[in-house]
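Single-structure report; data block below.
Left out: one protein chain. Kept in place: all the others.
Per-chain numbering from 1; labels A, B and C assigned in written order.
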Amino acid sequence: MTSPSPAAILLICCPDRRGIVAALSAFITEHHGNIIALDQYVDTANGVFFARMEWELDGFTLPMDGFAAAFRPLAEPWGIQWSLHLSTARLRMAVMVSRQAHCLYDILARTESGEWPVDIALVLSNHPDHRPLAERHGIPFQHIPVTAATRAEAEPLQIQALRDAGADFIVLARYMQILSPAFVQAFPMRILNIHHSFLPAFAGARPYHAAHDRGVKIIGATAHYVTETLDEGPIIEQDVIRVSHRQGIDDLVRLGRDLEKIVLSRAIYAHLTHRILVYRNRTVVFT
Amino acid sequence: MTSPSPAAILLICCPDRRGIVAALSAFITEHHGNIIALDQYVDTANGVFFARMEWELDGFTLPMDGFAAAFRPLAEPWGIQWSLHLSTARLRMAVMVSRQAHCLYDILARTESGEWPVDIALVLSNHPDHRPLAERHGIPFQHIPVTAATRAEAEPLQIQALRDAGADFIVLARYMQILSPAFVQAFPMRILNIHHSFLPAFAGARPYHAAHDRGVKIIGATAHYVTETLDEGPIIEQDVIRVSHRQGIDDLVRLGRDLEKIVLSRAIYAHLTHRILVYRNRTVVFT
Amino acid sequence: MTSPSPAAILLICCPDRRGIVAALSAFITEHHGNIIALDQYVDTANGVFFARMEWELDGFTLPMDGFAAAFRPLAEPWGIQWSLHLSTARLRMAVMVSRQAHCLYDILARTESGEWPVDIALVLSNHPDHRPLAERHGIPFQHIPVTAATRAEAEPLQIQALRDAGADFIVLARYMQILSPAFVQAFPMRILNIHHSFLPAFAGARPYHAAHDRGVKIIGATAHYVTETLDEGPIIEQDVIRVSHRQGIDDLVRLGRDLEKIVLSRAIYAHLTHRILVYRNRTVVFT
Partner (left out) sequence: MTSPSPAAILLICCPDRRGIVAALSAFITEHHGNIIALDQYVDTANGVFFARMEWELDGFTLPMDGFAAAFRPLAEPWGIQWSLHLSTARLRMAVMVSRQAHCLYDILARTESGEWPVDIALVLSNHPDHRPLAERHGIPFQHIPVTAATRAEAEPLQIQALRDAGADFIVLARYMQILSPAFVQAFPMRILNIHHSFLPAFAGARPYHAAHDRGVKIIGATAHYVTETLDEGPIIEQDVIRVSHRQGIDDLVRLGRDLEKIVLSRAIYAHLTHRILVYRNRTVVFT
């Protein structure tokens, strides 16, 4: 549970060495931070230490803009990679969407009802269809047509639009165009995608058709960070639902829509609340 | 629910045509059979009709050995493929196993406690390890060593042993050798396998290692009929369990063992109670 | 899968007797109806037969307004209770809501995007908060204040509003007031409710608090028809999600919202597509 009072969140990754937890918690305690959550995990096979520390800012004697300087003497000798976040800071999210709108509807509803501490900076689409939906929520909408043939010209425009909107991260909410490596590199580990299968099964196009064809008894959805290789980025969240021979492809699509929107939203929540560390194309998600 | 009193079970597959259900149920009713379960399914995309009918034998006026002759005038014009089973007949099952015994333990326990209407005809292994376990349950055990190199000589011995034991069907309970096409053809749609992944993800060897490597958030197990192509036979049953970054490969193996034995046992139960129809490498399982 | 072409759907409940399936399917076949789905179930303990038959209207020789007269000679001697529905008819749904809007958002999104063959006749609330949301979707909104103290005066107004709107059925989408028996009797088996627990556990108020207090490892949500006894109507659908000690009450509420909206929507879909039969306070749901 995230603390309702202002808190700092520190994400850490470093080589695993004796005393790392003691050193980290001593550092916070010395500056009178009250740790309200400490999750740690050691990848013993690779000797890597991961942690998420959350402490109340009330009473913490180190100002946030002085944190880096104060933490450096600890971080450097231990080889610590870290990022610091404030629970009170609101991220700016851009949503990219094509024709299917169920994930977009779900994101807009959660944002409007205050479920998430986020601002939607932009809805960007390769189709004009969902302009009324976005604008009804007071969200800027931009239509930039893209096809496989026009991707090279369109992507710089998209990237510029996302930057102009000040997007901290991007959610592909059933966006059906492939992103070029250059696009992905512009927002490293800051693009979340929902794929409508239980990856790595049924990567690529038309996964529900492929699932029906194979006769699986369970279908799934996968939220992952986008990397340069299609459908192979680090997995953040997955979920599944049982099906049987009775479900035709239309039924899989219908049942899958619910999976997709819930799985994507769980991943967005984890990203927003700074619970995800990425390492070796896998994620550590502290829930 | 299977009727506790003697019942006949008819499995049917034919082109879908108007009136097929009426014709089938009229046939049973004419001979005073009381239908206690009728499951049907139409694959509308391919125009194929599937059904499972179960009726009480008490009062049914057609003797079982006269069924084929009486049913032919109905079956032939409609192009019906069918099989007839008695709920009171006990099938004979052979179990093939290698070193890991958790599925074997589970199968022996269910059989011994009377959960399943089946007799175990033989435990056949490429290792001698589990002879005491089988013999403790009074089950014949045979050890036929097999490696990839000796498969060609070993398989005829295995097939002979299974035939000598009078096995109606074969369960691969974590049997780790690949079967040749000739072996599979000797027992078509009568070999059940458990694969320790959520197929089609992680087919082949060491699926838990592959799942850990890919960083999936859910692992699974798949029971399927064995066909000539490895891990591609028709799927009977699947189930999954959530995992996180905290689970190392050893944990996946430990958690997966429970999935494997339960999923395999559900598939065996469906096979034993004549609930499975196979079509186009998919299964219709009437549960 | 519901047929995309016009179809008739017949729901049936009667004492189980030999030949009922044959008689029913013969009736449809005689009138040249092509059965595309036939689901049946026999409650052997109570001797009751249930069925859902769906057949294409194309080619069916019996006009819908002549169905009752033609079916009576079959229905009466067998004691058949039945209802007939057209797959092309659009039902009118009223939604009652209090302050929490996640289920309402989900219902509006599904309806607007054409996922469901339904028209929303009215959003009725005991609070004025969600008028803008409803009106943005072009849905009539009515605010009738209700408290436990004013229920006796308010309910007749509510019932009148629902009747004026021509509502075929009513969805309580996290409506937090208790309905009187008189209200329930005005819409028998036509009011669906979502309760935010895995019933019968944690009936009544504040189920997430109670679940947290009891330390359960799984929480759930339950969609049911409303009867005169609170939280005891026939269950249509349930689903669950794992939790641990780490989840505080706020987390249960957050995770539960997703369960609630998905479970309620599955129940609405089953109701809309005429898949539910109620008997002895239980449901038969043909999916």
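Just so it is clear, a contact is a pair of C-beta atoms (placed from the backbone, for glycine too) under 8 Å apart; a residue touches a chain by one contact, two chains touch by 3 or more.
Note that this is a predicted model, so its numbers are computed, not measured.
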Chains shown that the absent chain touches, full complex: A, B, C
Options A:C14, A:I36 or A:A75, residue touching the unrepresented chain: A:I36
Which residue of C:A8, C:M93, C:L192 or C:V285 touches the chain not shown here: C:V285
Where the missing chain touches subunit A, by residue: 1, 3, 18-19, 21-22, 25-26, 28-29, 32-38, 40, 42, 44, 242
Residues from subunit C at the interface with the omitted partner, ascending: 41, 43-45, 50, 198-202, 214-218, 220, 234-240, 244-246, 248, 281-285, 287
Contact set of subunit B toward the excluded chain (per top definition): 1, 101-102, 105-106, 109, 112-113, 115, 136, 246-248, 250-251, 254, 257-258, 262, 265, 287
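In the analysis below, only the chains that are shown with their structure count from here on.
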Per Cα centroids, the chain farthest from subunit A: B
Copies subunit B and subunit A - interface residue numbers shared by over half, same or different: same
Whole-Å gap separating subunit B and subunit C, where each centre is the average of the chain's CA atoms: 37
Mean-CA-position distance for subunit B and subunit A (Å): 41
Contacts with two or more other chains, residues of subunit A listed in rising order: 246, 248, 287
